[in-house]
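The complex is shown incomplete by one protein chain, all other protein chains being positioned as in the whole.
Up next, chain A:
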Amino acid sequence: MATSVRESVEEVGRLPDFVAVKEQTPLQRMISSQSFWVTIALIALVILMTAMEPSFGTPANAANVTRNLAPFGIMALGMTVVIITGGIDLSVGSIMGLVAIVAGLFLTWHYPWYIAFAMGLFSGLACGAVNGFFVAYAGMPSFVVTLGMLSLARSLAVVFSANQMLYQFGPDAPIVKAIGQAKWPRHGPENWAPQWIPELSSQFWTMVILALIVGFVFNFTAWARHLFAIGGNEEAARLTGVPVNWIKFQAYVFSAFTASIASLLLLGYNGSAINAMGQGYELRVIAATVIGGASLMGGVGTAFGAVIGSAFLEVIRNALLMAGIDSNWQGAFVGAFIILAVLLGMQTGGKSILSASLAVLMPKKNR
């Protein structure tokens, strides 16, 4: 292949009407991606905080931060899939609440944990299917449909729970807790891990595995090609035979799936279920996704970006806490970062503001 590319480039070199546009190298592509710069910013922030705040760089805090960001990272993966199609899912936070209450109810009725989790998951997927049906097949705007579901699922959660906290989980309570609170690797005399390695939560590992799967799917499957094509030009995708409606439907079901998984893990971690679980999370999930480089216009997004965006927001939150800044400021930061991220990704004259400002900061010699 390398030879054929060189051949065609040489052939092209002789042609008078050839407009020279250099093919981007992988390095150039990486440097021009938003998630790359967010990663740099994140690393810088971590180094700065470690130097300034002794309690920040500890393994315990690392375990803490990675656990806190995981539910957002998990949901951001689902949100990325939806945002790539050019849609949005505002209902993820409410779906979390409903899933937790449904699973919690079955636990309080002394069903085995797997039945309870399956019922919770089922209720979450049902919400996703309703979203997907109205967006993909009825052709309604995703904003409207999922806003409706935000209200509907939360209301169901409140009604089903009779506005009570659920915590008497019956015989399987220890298993549920063990799932939510599991850690790896473990410290202690009978375990191999030295003290400086953080004990990473089951939530974190779930996020990592899910991100690897989503990353694989994005890069190697026709399904993801179709997903991106829908975001780029839905009409063109339809004309070329892409099953547009079916794929959009699946995107919303997957988003609900990630919300359900996040909810069940948090349920296990807390050992209780409240109907307010996930309230306001949709904003942070969308913020994480957009900060990670997904475009609200559709057609752009990565699994890595979803995770790194979530990590970025959580580290900022953690840093603010440690710096002793009033936690009520967090919302201001999240909001500011959403606007900033969208601004950077915005296209002006065919160029994103990010790449335009990069071009100013680092002028290319050979153009």
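In this text, a contact is a pair of C-beta atoms (placed from the backbone, for glycine too) under 8 Å apart; a residue touches a chain by one contact, two chains touch by 3 or more; residues count from 1.
The working rule: contacts and distances are computed from a predicted model.
*Asks:* Of the options "Transport permease protein", "ABC transporter", "NAD-dependent dihydropyrimidine dehydrogenase PreA subunit" or "Protocatechuate 3,4-dioxygenase subunit alpha", which is the UniProt protein name for the chain that has been left out of view?
*Replies:* "ABC transporter"
*Asks:* For the chain left out of this view, which of A:V38, A:V145 or A:V242 touches it?
*Replies:* A:V242
*Asks:* Which of A:A62, A:V300, A:A319 or A:L354 sits in contact with the chain that's absent?
*Replies:* Residue touching the absent chain, from the options given: A:V300.
*Asks:* Provide the residue numbers of chain A that touch the chain removed from this figure.
*Replies:* Considering the whole complex, chain A reaches the absent chain at 1, 4-5, 8, 12, 15, 17-19, 21, 23, 220-222, 225-226, 228-229, 231-233, 235-242, 299-300, 350.
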